[in-house]
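All protein chains but one are shown in place.
Entry: chain A
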């Protein structure tokens, strides 16, 4: 711990000011932007599904259709869904874009996501034992965790998780609450009953499965197999992409972890400090940032989860300057470099030991 409480409170004031400058200006520009995203998403979803059926003309149409559907799902999940569910567009007072009502094209129920991601992960980011997103209870990603035999093949586990990422995300809360397996933890306060958790999990999951693997293949008639295969592929592409983006935001070589003692009764300044050190950015062209839902600016996202994401790129230089001023490491690099360190981390901690992660 290098910063004093005084410095932390100055840090908080400076970062708050950066946020206020953006939030006071919200208006037509942001509304037009997110509506254009919605329009793009709808157009690519519908045309993608139509083109897949036209695969009998030439398979290239099918390929193009799969790509468009994958794009629609990625936009829906990342630039639209994830950000809307954070309440970034609640101020617009639009029922289609309000976090209270929004539901997305992914197996995970939006309510469950808001509890595990918005609340647990964003409040307790990288606090070992509190933030179950650090390794998802499946992977050993730092030496804070005791080594177990199953960690030996955790790179395969990681590949499987990425492939089925939407189901991992969807099951995440039920795993944490020990709904089906494991000993119930006495100290957990359930805000939602187990039966409601199961209902949301199976209800949302069944709807998504039925849509992509029964309904659309059925109405495609003789092209049913093409459509079925195309939908499997589009979901797979989305799963791999979202998983990769998220891993690059949190499990790169230089992210820090924290203990529960360090964060007990922490100040707002310390929370900001932890968010900067617990996240990592990667660079790329503008369209690339949009496809990541601006999670390429994971640091800015963790500092300001309710700021409309299109502003992350503009505040990033200011945040970086503030971090530099206080001597806080600002973890950024190219996408490939960051991803290589993620893979390195997964493999390194497959084996016992490993150096302590700084905090």
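We adopt the following convention: a residue touches a chain if its C-beta (ideal position, glycine included) is under 8 Å from a C-beta of that chain, and two chains touch if they have at least 3 such contacts; residues count from 1.
The rule is short, and it goes like this: contacts and distances are computed from a predicted model.
Protein name for the hidden chain, per its UniProt entry and selected from "Iron-sulfur cluster-binding domain-containing protein", "Peptide ABC transporter permease", "Lipoprotein" or "histidine kinase": "Iron-sulfur cluster-binding domain-containing protein". Within the full complex, the residue among A:115, A:172 or A:256 touching the omitted chain is A:115. Of the candidate positions A:56, A:153, A:180 or A:210, contact with the unshown chain belongs to A:210.
Chain A residues in contact with the hidden partner, per the touch definition given at the top, are 26-32, 35, 38-39, 42-43, 46, 87, 90-96, 98, 100-101, 103-105, 111, 114-115, 118-119, 123, 191-192, 207, 210-211, 215.
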